[in-house]
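The complex appears here minus one protein chain, its other protein chains still in place.
The block that comes next holds chain A.
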């Protein structure tokens, strides 16, 4: 993937650029708002990662400029302002996701990859398939190897989100935000418990495990046998 990173803090920028490159992406780095806006205008990227407070010009104004120019490139906003209202402002200005500092690199990488492969709403699939696990969004049913698996509504949404991002790492925070629509920190490892309950239902009686824990990052659903 080709990623544009607009970040003025040189330590953070260097660290992020190296991490993203190691993960197999091509990274262009801009150190200020003006050159970042220029790069975003001239080149085509799969994802833009924009820091909110930049020298030269405000990160949000770049986001707005891209959206005014009908540029559909997904944008992840980075900011030290992490309160709910700040997030809302960032998302309203046209950002697709918002990550508050301090963040873990694994979180950023997971979000960037999720953004890049985000299916467009019109093309949203009705049937997800990972290995022999199937989720039908229309009939709200899940089955594995033809065997129906009854799920609670929330478990269904959890699995749906994981399967939509099959093969990508999904962090706990992403799950809390997208499945429960909460941006707060639930202190206890509540998400882990939900995931392990889901895993018990979809993996326990089968010989091949589909739902994996990625240490220090989150979860991924994938069929290793393929």
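Everything that follows uses one rule, which is that contacts are C-beta pairs under 8 Å (C-beta built on N, C-alpha and C of every residue); 3 or more make two chains touch, one makes a residue touch a chain; residues count from 1.
Just so it is clear, contacts and distances are computed from a predicted model.
J.: Match the chain absent from this complex view to the correct UniProt protein name in "Preprotein translocase subunit TatB", "C4-dicarboxylate ABC transporter permease", "histidine kinase" or "Molybdopterin synthase catalytic subunit".
T.: "histidine kinase"
J.: Pick from A:2, A:67, A:183 or A:212: which residue touches the chain that isn't shown?
T.: A:183
J.: Which candidate, A:72, A:102 or A:146, sits in contact with the chain we can't see?
T.: In the complete complex, the chain left out is touched by residue A:102.
J.: Pick out the residues on chain A that sit against the missing chain.
T.: Touch set of chain A with respect to the missing chain: 82-85, 88, 102, 104, 154, 180, 182-190, 193-194, 197, 216.
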